[in-house]
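As you look at this complex, bear in mind that one protein chain is not there, while each of the others sits in place.
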Amino acid sequence: MAVQAIPKSWYLPSKPHKFCPGCGHGIVLKALGEVIDELEIQDQVIFGCDIGCSLLSWNFFACDSTQTHHGRTTPVMVGIKRSRPELVCVGYMGDGGGYSIGSQHLLNSAVRNEKVTLILVNNTNYGMTGGQMAPTTLPGQKTETSPYGRDPELTGYPTMGPEFIAQLTPDSAYVARATVSKYKQLKKYIKSALRNQMEGNGFSFVEVLSTCPTNWRTNAQQTWNFLEDEMEKYFPVGELKTPFGKGDK
Amino acid sequence: MALVRIALAGEGGQGVQSIAEILAEAAYNENQQALYIPNFGLEQRGGVSIAFLQFSDKRIGAPKFQKADIVIALSERAVARTISYSGAETLYVYDSSFKVEAEELPQQAKQIIALPAIDTANNELHPRVFNIIIMGAVIGLSNVVSFEAAKAALEHKLGYKFEKDPKLRELNFKALEIGREMAEKSLKEGVAINA
Partner (left out) sequence: MERVIGESKKSFMTGNEAAAWACLAAGADIMFGYPITPQNEIMHYWTRMAPKYGKGFLQTEDELSAGFTVCGGVQSGKKAFTATAGPGNVLMQEPFGMAEAMRLPLLAIIQQRGGPSSGTVVYSQQEVSLTTYGGNGEGHRIVYSTSTHQEIFDYIIKGFNTAWKFRFPVFILGDGYQAKMREPLEMYDPESRGIKMEEAYPLIGLGGKIGQDRGPSHLCNIYSLEEELYEVITKVQAEYDALAPQITEYDEKFCEDADIILVTHGVVSRAADDAVKALRAQGIKAGYFRPITLRPFPQQELRAAIAKSGAKKLLIAESAIGQLERLVKQEIYGETVKIETLFMPGVGIIESDLIDKVKSVL
């Protein structure tokens, strides 16, 4: 990836950011910042962050932003969008917030085709609280609450978020899964998800496969291997639903 | 007018809540204070439907009450359900067609009245105006609203139906009149009891 200038929409007093070394959040937020710049929507964006590691992004952008509660970013964004449709609402959350405690909000806002953009970072665990099992923890993966490895007989299989959201939404929705290992694609998906809201089409959702070396207890090589060899095999990357036509820029 | 408390109880579909609402609105239109509250929720579904009505010339206090001045039970089940609302000063009214034993009726009442409302509706008028006969009976027993105000309220509520079928208006007003006369007659003939 080419080294680029810091996005204009970043809020400099909050930098350097507080994510752990090797964490994927910084990459996702860089892509989001560049897209906000390219679409020239810094003054229209409302950035809402969940609780969990995603919280550390609460003052990441020089955009109007709000903290919410764990799992409740989706309804706060929906409330803002329904009240002020001219704003561009971006909810930012982890896999625990989106797929577990806030799953009813995710599911129902998708069904209602709410005109908001949600970015969900999937790093297969609850990072902020110390590495517990998440809905996305892979079978056999060890976490603090699955110390012998996740046993699907006891705790089920990983939540396939974009797949179920694609089932719930009409054709005007945008649903994709990206990964921090493919930056250009990640950025393109986030851009499509924002454009889709701005054009008033419908619900826009991007899950991003991301890294958590702190809780995975992995070095740089192991981290990248887990992302590319384990996660990307289990969770297929790509656009599941797009009104723009696949391959469109 | 001093405070009058009325409990109307019947089966769902008998129109108990409709006539309660019409009576309350009629009283309100005559510049009286009126308060009407239905029982609602789980009990109402498949249970006995009760309307609690209060009329007064002064501001009305608590929305429900324990003893009514008039209780009208429109089904056999409603008799059992309303016994507790009957006290020493209560006019307790039920339909003369009900098969109820004396011990199933309230032990406390000022007067217990059996009205032939169901028979009259079925044989002389039309089953659907049974509740209007009862509305007339309430007026005959209590004078909580004037007969004219009751007619006006009926017109207000059912006017759109009366326009299509003027005979319906006649039928309803007749039922109201018969109900009132039936009640007034029974009051005169009735024997006060104090068990």
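By written order: A and B. Residues from 1 in each chain.
The rule is short, and it goes like this: a residue touches a chain if its C-beta (ideal position, glycine included) is under 8 Å from a C-beta of that chain, and two chains touch if they have at least 3 such contacts.
All values derive from a computational prediction rather than experimental measurement.
Student: Please pick, from A:L32, A:C53 or A:L87, the residue that touches the omitted chain in the full complex.
Tutor: Only one listed residue reaches the unshown chain, and that is A:L87.
Student: Any idea which of B:A34, B:L91, B:I133 or B:L154 touches the chain not displayed?
Tutor: Hidden-chain contact among the options goes to B:A34.
Student: I'm checking contacts with the chain that's been left out. Which of A:Q104, A:Q167 or A:N225 qualifies?
Tutor: A:Q104
Student: Would you write out the residues of chain A that touch the absent chain, in ascending order?
Tutor: The list for chain A reads 11, 42-44, 46, 48, 51, 55, 58-59, 61-69, 72, 74-84, 87, 104-105, 107-109.
Student: For chain B, which residues touch the unseen chain?
Tutor: 21, 24-25, 28, 33-43, 59-66
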